[in-house]
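For this view, one protein chain was removed and the others were kept in their places.
And then chain A:
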Amino acid sequence: MAVISGCFSYSAFHFPLPSCSTPSSRLSVSRIRLSASMNSSDELRAKLMEFPHVSAPHRDLMVELLSSVETRLGSSLQPCILPPDVQRFENPAGTASASLQLRPGLPSSQIDLILGGWIHCKLPSGGALNITSLSGYLKASTDAPHFLLDLIQGSPTSLVLILDLSPRKDLILHPNHLKTYYEDTQLDRHRQRLHTLPEVRPYFSPSLGVRALLSPTAIIVTIDVGTSETTNIEEIIRDHVGPVAKELLQFWIESCACPERHVEESEMAYLAERDRIIKNTAIEVDLGSSFPRLFGQDVADRVLTFLKEYYNK
């Protein structure tokens, strides 16, 4: 889920591909073609997959990430459970639109849900705000981290990137969790890699709740090319953000979502409660404040109510 207050984008997707798990191979995906059995919900989903408002490298990245999820995890996921008017919505003026997809995991799966989407909003200044996002939440039957990705672009020369494997436990009380998922894996090398770029600096979310839920290796940065003539945002997405995002997603799929963990009964209640708070924080912070502004109160209420009810059932 997007975890920047001010705007969010959900890239919802649903590939009309056969649902089968393929062992770790990265698919090269350009555009997804639609099957002959396409109906209106497929159309909706296909349209979402097109990421109509962002640059080519940005779109390519999102498509590739979503394809990875579909290919590797699709057989563990149910179809999208959002009603059509929550999958796709606009503000009354037609200047803001969004697409969302939420696919729950099958009962047998460790995956709680995959949420993706995008938001596009024309700005009064003449530009546009675009947010694309992908999150993967796991169930309390595993203590492996969740996956979060948000790209928030409010100008052609500046992008906020949040990319994290967010912790399921208090890292102080559970140093083993820190060691297993963050130290031994040398996860910090991805953050360090991006921070070597002169265009990159840390971003401080206005929400303390968001800062608190991110891991110590979280990539939470502003990428600003300014008036640079040597590079642009698209190149940075293609050459740096993309590779890091794909590696982290790959790691999450292989080492977090798929491997079975045997969590004690006593621990499951702890994880479940913590996860509930994380998901609600993401909604409150991300959607709660900006959705009414972007989409008007009615649309915002409809979407937020549905998501909150789903998260808290």
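The criterion applied here is as follows: contacts are C-beta pairs under 8 Å (C-beta built on N, C-alpha and C of every residue); 3 or more make two chains touch, one makes a residue touch a chain; residues count from 1.
Heads up, the rule we're going with is that contacts and distances are computed from a predicted model.
**Q** Among "Red chlorophyll catabolite reductase, chloroplastic", "Signal recognition particle 9 kDa protein", "Cytochrome c oxidase subunit 5B, mitochondrial" or "Translation initiation factor eIF2B subunit delta", go ahead and choose the protein name stored in UniProt for the chain not displayed.
**A** "Red chlorophyll catabolite reductase, chloroplastic"
**Q** Give the residue, chosen from A:Leu113, A:Ala140, A:Leu213 or A:Ile233, that touches the chain omitted from the document.
**A** Looking across A:Leu113, A:Ala140, A:Leu213 or A:Ile233, the contact with the absent chain belongs to A:Leu213.
**Q** Which of these touches the unseen chain: A:Trp118, A:Tyr137 or A:Tyr182?
**A** Residue touching the absent chain, from the options given: A:Tyr182.
**Q** Residue-wise, where is chain A in contact with the chain that is not depicted?
**A** Touch set of chain A with respect to the missing chain: 170-173, 175, 178, 182-183, 188, 195, 201-202, 204, 208-209, 211-213, 215-217, 270, 273-274, 277-278, 281.
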